[in-house]
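One protein chain is absent from this view; the other protein chains keep their places.
So that you can tell them apart, the chains are marked A and B in the order they are listed, and the count of residues begins at 1 in each.
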Amino acid sequence: MKQLFGAVSSLSRRALMVSASAAVIATMTGMVAQAEGLGTPDKPVEVRMIANEAFANQWQTLMVPEFNKHYPNVKVTIDGVPYVELLAKSMLDATGPSPTYDIIIADDPWVPQLASVGALLDLRSEEVKGWTSEDFDWDDFNVAPLAASEWDGVQYGVPVRSNMLMMFVNKSLYEKAGVPVPTPKLTWNEFLEQAPKLVQDTNGDGKVDAWAIDTYFVREPLTPTIWQTIMNSNGGSLLDENGKPAFNNEIGVAALETHKKLLEFAPTGAISHGFSESLQAFRQGMVATHINWGSVFKGSAIDAATTTLTPEQVGIQVLPMGSKSAGAHRGIWSGAVSAKSENPEAAWAVLQWLSSKEGEKWHSANLGVFPARKSTLAAEPSEPWLVPVFDALQQAYDAAGEGKMWRIRHPRSDAAQQVLADEHSRFIAGQVSAEEALNVAAEKIEKILK
Amino acid sequence: MATNTMTAGEVRRARSPVRSKLMDAASRWAFMAPAAIILAAMLAYPIIYTVEISFARFDLMTFSAVEFVGWENYAHVFDDYRFWSSMRVTLIYLAFALPIQIVLGFGIAYLINAPWRGRGAVRALFIIPMVVAPVVAGGIWRMILDPLWGIMNWVAGLFGVDGLDWFGDPTLAMASIIIIDTWRWTPFVILIATAALLALPRDIFEAAEIDGANWWSMLWSITLPLLVPIIAATFVVRWLGAVKMFDIALAATYGGPGGATNVINLFIYEEAFRSLRFAESAAMAVIVLVLTMVLTGIFLIGTRKLEDRY
């Protein structure tokens, strides 16, 4: 809260006056204020949003018109920025005296970074409460996705595009190898036992043409999430209660070695595979299992333009069990309002609608986006293919919530993640031992988080 | 050149000597001024800013330096093995890529500059690799070099070499970066070299030919000396471009495996844009700036020596 006031006091005078007067009117005169904050037909309110280029265009053309059916006087403009530059670009903009963007769409580990520079509005403050509909049910959100936009006890955002690291299964390849198709009860040990059989020659030309698994192995910040998930499901964690690195131990080393062992059963060249490459291998029917973000399900199982597989062939579930639990890893996109926005009420209206029960239902039914609310997940999905997806998603939320399966929550979490990526890659490339990689990473991360 | 200025002075003798001197100086400086003014206006602040934050604690709340910390950021950088490994990787890349591109570029330019109808078209086609966006280029080359089905390994198979993992093996990953970079930037050398060849004064060659010189001696004692300034300029421009390469590494290998292709500019980029460690990143930028200046200075002195010799 203090941080927030600090940020507010440094605002341009105009922004301060607008938001202050809006707040006063909102609490005093109810209806009139709402009309002003949300625009009138003569004077529509304009809000701008910065989002991942991967979905900005889709939102602009499909989501915004739907939103405008409910709030016709809020004009929403969405600018897309490529994923890897989005955080830096959001930070650059949000820290200026009068930012361009009213709404910031932040990936899972970014909220602490944005919040710690005072860029985000507390969505459960008294002021925002006045703009929040009474039937907006905060408790209906699953704990794990909602926690993605919480920092230091303050709720800065709402989940608008949920995602989880999942395991995809090519059932045909399992059947061909005579190996039982995985269930959520599958353990890593069982998987590694079965894996040699899943490396097979399917067309009988004497050359191996199908492998057991493909996933992230390349040097990039998301690759360590695979290792982390294996570690988490064996009861390990990235940091201890004091926020010090706790991954450089036996569990961490074993998990890292397991991740590298997967390479033995992965397609040739998988060491340089990441999100897109491993996804292609799965969609081409070259690998029996595939660990990737759940959102790729539709393009891998349903959409014939992008995949060679059919819905019956593709399974989706949580990652194999370790000694403690099944595995998952959280990847929630949260929507947050800029602390310096001149139209915070309208900005919040966009996010509020999108994350409401109604908005979420529309979002998942029409754009295939994963919901975060328990009620949406429990209800009958609009499309039959979403049924197994929702089941798996609910299991993943539970596992992630229990095992704290997410990246480091800290104002410098991306710096720490980059260090993990570097050391992880050195180990995968065979340049250092697992112990050394993790010790170096722990030492560097401890310095960064200080 | 001295005579040059004299004649110019004589033309304007009509006016008062002081004024004409001023006018003369102004007319000379008028050539340098636009470039100098644009660059000074655009670069002065960014460079000062970079140097300033490299010596300071960086505040993300204001994107500015808040507290002078002396050489602390530099100490962090020098302490980081990743910095040194990036410098080494960059040197290896430069040592291979630059000479290959210059030799290949001037060689191909010489080949396609034969007098025939299609050479204009061929020259235009050669610029295409430069225009393909780095991200797309990286992706296409990933397809070509794919260890499973890429055409490169099929060709290598014809020569009895099997199973090259182009992006998985550290040495081969560096080789792929050099190959892709050479594919992209040799066309630049060709573009400049063909223009230089076109502009060569033909009377000298005609005279030499009448004197009975063979093509080798013409190439060695006429063409090459005339081309020295432009070869040197091409080298310096390509060197300054290559030092900053990071897009290809990012698109093709992500700097991996294990940092084998993590060139210094990729590291600087990651520290700033991914890790948001702007102070450390600025310190590295200053180090790279100083090193680049020193090496460029050496190249320029070399250029001057070569130009004087011919």
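Please note the rule applied: a residue touches a chain if its C-beta (ideal position, glycine included) is under 8 Å from a C-beta of that chain, and two chains touch if they have at least 3 such contacts.
By our rule, contacts and distances are computed from a predicted model.
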Worksheet item: UniProt protein name for the omitted subunit, picking from "Zinc protease", "ABC transporter permease", "Transketolase" or "Ger(X)C family germination protein"?
Response: "ABC transporter permease"
Item to complete: Quick one: say which of B:L22, B:A95, B:M143 or B:I298 touches the chain that got left out.
Response: B:M143
Response to the item:
Those residues of chain B that touch the unshown chain are 1-5, 7-8, 11, 27-32, 34-36, 38-39, 42-43, 45-47, 49-50, 63, 108, 110-116, 120-137, 139-141, 143-144, 148-149, 151, 183, 186-188, 191-192, 194-202, 204-206, 208-209, 214-215, 218-219, 223, 226-227, 229-230, 232-234, 236-237, 240-241, 243-244, 247, 251, 265, 268-269, 272-273, 278, 281-282, 284-286, 288-289, 292-293, 296-297, 300, 307
Practice prompt. Pick out the residues on chain A that sit against the missing chain.
Written response: 50, 52-55, 57, 60-61, 77, 79-85, 89, 92, 96, 100, 209, 275-276, 279-281, 283-284, 286, 293, 295-296, 299, 304-308
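Just so it is clear, only the chains that are shown with their structure count from here on.
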Worksheet item: In their shared complex, at which residues does chain B touch chain A?
Response: 60-63, 82, 142, 146-148, 163, 165-168, 170, 173, 253-260, 262, 270-277
Worksheet entry | Contact footprint of chain B on chain A as seen in their complex | 7, 84-85, 87-88, 91-92, 95, 113, 116-118, 218-221, 267-272, 274, 277, 412, 414-415, 418, 422, 425-431
